[in-house]
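Removed from the display is one protein chain of the complex; every other protein chain stays in position.
Coming up: subunit A.
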């Protein structure tokens, strides 16, 4: 894993000696391929230039890391439990951040702020109970750490924290404890990361179907703590629909329900205090989740629309008829072009001829404006016959909104991009380009307005803040619900000529969030609040709502042992 960028060390984008972009490694479909269009896209979209590089600091300079503040009494008792721990600088720095732009940018520059003083690796629920007891006894600050994929500054150590900060890394708690085939549930330790969970369940013929974009690295406990959402939620549901039982260790003891009934009317659901608590109340140790038999058949698909408005109208109709496939996403024109730029070099003349023909058909024959058209990617799952039937239904609806089926390949590539796009940010950062994504959920009637207004706001703010080049400001609709949709924004710009690019970035993102809220969007659909969006919590959930959450915190953790200061 990289210490100052996204993902695996062997996988990254770079420009080879010929100046062509390529993606290294063997892990992804795109790995080892040349991407001929990327350079031109980067140059034309951002005004980036291969001559202007901003390389990252190659290795961590341990001397830049502050020596740990250790609580000797705590340490002594911890040693006696036999739970592994470390205060090695690298271990501590690795767990001091998520993947917000400012966090990665600082690491690349070799700037290290407050980091945890100690890392512990509990191996099971009981280890966690012991650690939390010791932390309470010695007044040590605990910060749970799962996959480290947070994009809400949730893992940042509060600079004002004077106690010793202990990062509680759940990665060793990664077993499936049992599978209940009669009830189709699995009891899993919360430290397991998404792809391992799916792989292990697949071996028994099952899956959870929970596939957030970060599933390669994010953990089950993290999903619960942030109210995660998966790409295929239309079939499997979001995390709150998937969870049957949760066990969490808090300073007041362990909280769990006494049975596994599928639904209960026993007052407010205590699971909802846990889900979204973002590590402020305790550590989720074990979760019972619904599982499903693996789908017999999967099929990707894509539809091209003449413009974004038609695309949104189509998604709305699909939601109205409640016939959304496992996943349906609509990219705007800029993202469509971006996806296009990421097409790997094609090996045969025939494929490139076919591509040319398709393009001709869509733009010339059908009269789509290449600067307005947009594309929806689809994923169908289930038994073969139903998938084909379902597919036809969706394409029929799409046709009513001017949509043209554009093939499985485009669809599949769209989903692959989800996994490589985070790598791409590192490439951008090598060449003065910084960016990030953020999301919201919004009622259907506001989807178009919020997309247009937020994108326009980003462009205007960049201009006002002195950004010299036009920014990339793009969005996609990634989830549909009965009453609204989840919208994802990508925003990036070339920061050459700016003295404090991260500050400018943060100002623009802040303005974009204000715009989202003014346009009836939510504070977050699934990224969570962390510390990044805390300032808007009160207006989001009202003062009474804040009081409710605070009183829970005050009861469960009066000494603020779980002191990451997220959310409230």
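FYI, a contact is a pair of C-beta atoms (placed from the backbone, for glycine too) under 8 Å apart; a residue touches a chain by one contact, two chains touch by 3 or more; residues count from 1.
In this section, contacts and distances are computed from a predicted model.
Chemist: Out of "Dihydroxyacetone phosphate acyltransferase", "Thioredoxin domain-containing protein 17", "Replication protein A subunit" or "N-acetylgalactosaminide beta-1,3-galactosyltransferase", which one is the UniProt protein name for the chain not included here?
Modeler: Checked against "Dihydroxyacetone phosphate acyltransferase", "Thioredoxin domain-containing protein 17", "Replication protein A subunit" or "N-acetylgalactosaminide beta-1,3-galactosyltransferase": the hidden chain maps to "Dihydroxyacetone phosphate acyltransferase".
Chemist: In the whole complex, not just what's shown, which of A:452, A:510 or A:534 touches the removed chain?
Modeler: A:452
Chemist: Could you list which residues of subunit A touch the chain missing from the display?
Modeler: Residue positions of subunit A that touch the missing chain: 445-446, 449-450, 452-453, 456-457, 517-520, 539.
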